[in-house]
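With one protein chain withheld, the remaining protein chains of the complex are depicted in position.
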Amino acid sequence: MESISLFTFVEAAAVVVSSVSGMIKAAEKKMDLVGAYSLALLVSFGGGTLRDVLLNRRPFFWIENEVYLFVVLFVAIAFVYVPVFHKIAKLLHTRSNTVEATGLGLFSIAGLFAALNMGMPLFSASLMGVITGVAGGVFRDVVTNEIPVIFRYTGGLYAVASFVGCWVCIAFMFLLDAAFTGFIAGAASIVALRLMSVYFGVQLPRPLWVKDEE
Amino acid sequence: MESISLFTFVEAAAVVVSSVSGMIKAAEKKMDLVGAYSLALLVSFGGGTLRDVLLNRRPFFWIENEVYLFVVLFVAIAFVYVPVFHKIAKLLHTRSNTVEATGLGLFSIAGLFAALNMGMPLFSASLMGVITGVAGGVFRDVVTNEIPVIFRYTGGLYAVASFVGCWVCIAFMFLLDAAFTGFIAGAASIVALRLMSVYFGVQLPRPLWVKDEE
Partner (left out) sequence: MESISLFTFVEAAAVVVSSVSGMIKAAEKKMDLVGAYSLALLVSFGGGTLRDVLLNRRPFFWIENEVYLFVVLFVAIAFVYVPVFHKIAKLLHTRSNTVEATGLGLFSIAGLFAALNMGMPLFSASLMGVITGVAGGVFRDVVTNEIPVIFRYTGGLYAVASFVGCWVCIAFMFLLDAAFTGFIAGAASIVALRLMSVYFGVQLPRPLWVKDEE
């Protein structure tokens, strides 16, 4: 029971943060309200929906909790038409890496929890966390005709951050039996790793095909 | 029973109209027969298949009614190789907005009906109508490397038209208990709204981020 309410909290936070990240992109592309709402839905629900399809889990979390649809709608209306949120969007634009990293962290852990609840083996469950975390952003980039960050060489640590964070969370859950601490520690390591990578240029070792060129 | 046969009729009409809309795009991109057939399948079955995956509804409508696969194949062969259809395609090219709007209208209502039949709450069902209506076009634009119209600022009313039409249909069904009239009225409002938007420039209020630039 407790793990379910923790799970709901993680998911709700992930939805709000991701819809804001969708709005930043919508502003950049000058979308109208519907484009912005659709993009926010895609970023917020894309990863979780893909996870639920892969796990064959029904009803979807956004049908079970229809309120999510309205939350994202209010976020979209606010950012598109309400001046004070418009100012917030401008401020957040320069912080878009932080917003995105937070969404990545929350959704990765939410995906991991859902997969573990369904009884998946650990390695598959951690990959499911990564898929849930990155899919929203991949969908967003595909529909706006950009190459998703995960496939760009200059993208930095992204899926790796999610993967490491999932295993941090797994370690807390199974070694220390501390799910809540695991969630905090896992999500925090994802955000930290991602931002370190962006601001200090931490990357995976260079592939041989890149070295070739130098 | 009656609602099922109405549903089948709506779906069949939607498949034919959408496959023609796929052929117009295929002609524009100079695809060969297979490209044209695949694109027509994607536009015609993409939205309904996504709907069935989301609703966990099996078998898919195009497996239940395998004849649809052949209908689309005949449409593709006709437009690719038969001179008289080739002439029709050229005429339709200048009417591609009308063809697309009709497909949007029919598939939105078909998606709405399917979701209501599965017992979804009204708001989710109307969103399912919108998803079914717009998904085919989104897939088509993604595989031909364009930004889907729904995410373009200059796209005009598209998802909104679908959403409004779904609620027109819902009103007729639940207030007047008239499913057939609801289908006609709903689909007609979608087509009308979409075309009004294209030809008279009806749009949503400008977002703040667009006003900023002026």
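Odds and ends about this structure:
Per-chain residue numbering starts at 1, and chain names A and B are given in the order in which the chains are listed.
By our rule, contacts are C-beta pairs under 8 Å (C-beta built on N, C-alpha and C of every residue); 3 or more make two chains touch, one makes a residue touch a chain.
None of these values were measured; they are calculated from a predicted model.
Annotation: of A:159, A:179 or A:195, A:159 touches the absent chain (contact as defined above).
Residues of subunit B in touch with the missing chain: 27, 29-36, 38-39, 49, 53, 56, 58, 60, 63, 66, 69, 80-83, 86, 89, 142-145.
Where subunit A meets the missing chain, the touching residues are 53-54, 56, 120-121, 123-124, 127, 138, 142, 145-148, 150-153, 155, 157-160, 203-210, 213.
Assume only the chains that are shown with their structure count from here on.
Note: Cα superposition of subunit A onto subunit B, rotation of 120 degrees, nearest 5. Between the Cα centres of subunit A and subunit B there is a gap of 30 Å.
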